[in-house]
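Note that this complex is displayed minus one protein chain, with the remaining chains in position.
Here is chain A:
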Amino acid sequence: MKPKHLSLLVLTLLVVAAPFFFPSGFYYRIGALIFINAIAVTGLVILIGYAGQISLGHAGFAGIGAYACALAPEHLGLPPVAAILLGTALSAALAWLVGKPILRLHGYYLGVATLGLGILISMVLSNEAQWTGGPDGIAVPDLGLRGLLRDLGWRIGAGELWYGLAGTVMILGAWLALNLFDSPTGRALRALHGSEVAARTMGIDVARHKLHAFVVSAVYASVSGSLLALMNRLITPDVAGFMHSVQMVTMAVLGGVGSVLGAIFGATILTALPQLLTVFHQYEHMVLGLVMILVMIFLPDGLLPSLMKRLRGRDGE
């Protein structure tokens, strides 16, 4: 079996098996939240892990996806599913427009340019209160899936439904990202990650490939934002804020930005950690900051790849 299929199998098994260990229905919600974060983080694996480009503003695209689901049904009369698509189209268009000039930048400069983009989006969302409800947020219409299932005679709790739905979308997203890895585009992205000059001499259109990775990762973030909005039925501009962007990048890098499974692992830890730390609510910030620093210093490849390396090293002995 190829490693790609093994990864997908492990992921699917974990998603299916986890509910058997849930002590209460509350855990379905945490699970769904983990999957929704994992979708955005998978997009960042393509951008950061494959192509080696940083973004500190991807929450902005999540914000576009989320507010599309809040606003389009009311103002345009679209059903929520079409609103998700509208959000991804808007995010992709914006990523394409802005990505063209700013992806020429490197390192910190690219980080700051994307950071600025994300902050501008969140600023518009909190300032245009007559549309977006301002900092207090806005209600989001029901996806309607649960009603549909009930009419078909299948009664399912909201937590279970969102666990299944977000899990399915996450596995789909992981499948696409894993397929991309060995495709010509994925190879080109990894080549330009190693050296842009070398990639260019091999005939790779560096600018175009970077732009593609940026747009694709923006679509992942947008879908993640849409699902978050539809699940919570309420959305605030925080979804597009700087801290959310940082959270996404941290999840990806913490788990291991080079691998889809690793990044999803990172999303799991950082989503579950604050829920476990509610006991130590006061220390939440300090612990989060400390974890970020320590992992970057001692496990620079991320948690999962470092663990795997250690396990493999022991096997070899």
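One rule holds for everything that comes next: a contact is a pair of C-beta atoms (placed from the backbone, for glycine too) under 8 Å apart; a residue touches a chain by one contact, two chains touch by 3 or more; residues count from 1.
One rule holds for everything that comes next: contacts and distances are computed from a predicted model.
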Check: What is the missing chain called in its UniProt entry, if the choices are "Beta-ketoacyl-[acyl-carrier-protein] synthase III", "ATP-binding cassette domain-containing protein", "Branched-chain amino acid ABC transporter permease" or "Helicase XPB/Ssl2 N-terminal domain-containing protein"?
Finding: "Branched-chain amino acid ABC transporter permease"
Notebook entry, point to check: Out of A:Leu8, A:Leu56 or A:Leu304, which is the one that touches the chain we can't see?
Noted result: A:Leu56
Checklist line | Touching residue (missing chain; options A:Ala93, A:Ala139, A:Met202 or A:Met296) | finding: A:Met296
Check: Looking at the whole complex, which of A:Pro19, A:Gly116 or A:Pro141 touches the chain that is not displayed?
Finding: A:Gly116
Note to self: One chain is left out of this view; which of A:Pro101, A:Gly153 or A:Gly313 touches it in the full complex?
What the structure shows: A:Pro101
Check: In the full complex, which residues of chain A touch the absent chain?
Finding: 48, 54, 56, 98, 101-102, 104-105, 107-109, 111-113, 115-117, 119-120, 123, 127, 197, 242-243, 246, 249-250, 253, 257, 282-293, 296-297, 300
